[in-house]
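Of the protein chains in this complex, one is absent; all others appear in place.
Our next item is subunit A:
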Amino acid sequence: MRLYNFLCKKVGDLTVKYSNLPESYIKRSYEQVYWKNPKGYPQYPAAQVARKKFRFTTNRPWTMQFARQNERTKLNKKVFLEPVGEWSVFKGDRVEILVGKDKGKQGIVSQVIQERNWVVVEGLNTHLRVVGKDKDFPGITIQSEAPLLVTTGVKLVDPETLKPTEVEWRYTEEGDKVRVSLSSSRIIPLPKAAEETFDYKSKELYVENPAKDTVAADATKITFEPKLCTFEMDIMESMGIKEDRVPAKSYWY
């Protein structure tokens, strides 16, 4: 249980959703286990020597860059995160910047990094970076966006007044959970870009790979019919297997 706690709770659920990867894969791609006691021996406790502290940045946990940033010898200072409660800023949201050189400007959130309480706003809060600099090449200067803290750096924009506002999660009468702006009590709908993943922009736009995927029509077809038998009995019946042998008396203890 403790092993689970220190490995699994670190990657935010928005990150898992964005990656469109199984959680077990994300876990095994970023964890660093140096020693694990063999399983199935009562004399060994379930102990392992593994890296516990990871530095999360804009590099996503399943990438090579993340692994390079968290090499075995690298130790980083602890990062303190202000508790944010329920997450309310998503990809595609219009936000106003409260700090820095673009203070007061509004922009669209292009990336959410939940592990650090960060959001990246498209084209704002930028600095210049020189990439590809070499001995005989001066390099190319590009603009890159710096992340902003969701707690103090940005605020969601009210769709009615177009002014920054606090938001709250509430339920509608139909039972849907929605974000409500506190300044004008208007619902701020979730943007379409929030369901974007690494693989597709939206679920409808996903193109099936006919060689590997089950087509949606087959996957949603209902073939279940209730029967008074176990799975094994049903399969044996359909395959014409008859079992007449009576098992010997046995005892469970």
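By definition in this document, a residue touches a chain if its C-beta (ideal position, glycine included) is under 8 Å from a C-beta of that chain, and two chains touch if they have at least 3 such contacts; residues count from 1.
We take it that contacts and distances are computed from a predicted model.
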Complex member absent from the view - protein name from UniProt, among "E2 ubiquitin-conjugating enzyme", "DNA-directed RNA polymerases I and III subunit RPAC1", "Iron-sulfur cluster assembly 2 homolog, mitochondrial-like" or "Large ribosomal subunit protein uL29m": "Large ribosomal subunit protein uL29m"
Considering the complete complex, of A:83, A:104 or A:138, the missing chain is touched by A:83
Name, in rising order, the residues on subunit A that touch the hidden chain in the full complex. 20-22, 24-25, 28-29, 80, 82-85, 151, 199, 206, 208-209, 211-214, 219-225, 227-232, 234-235, 238, 248-253
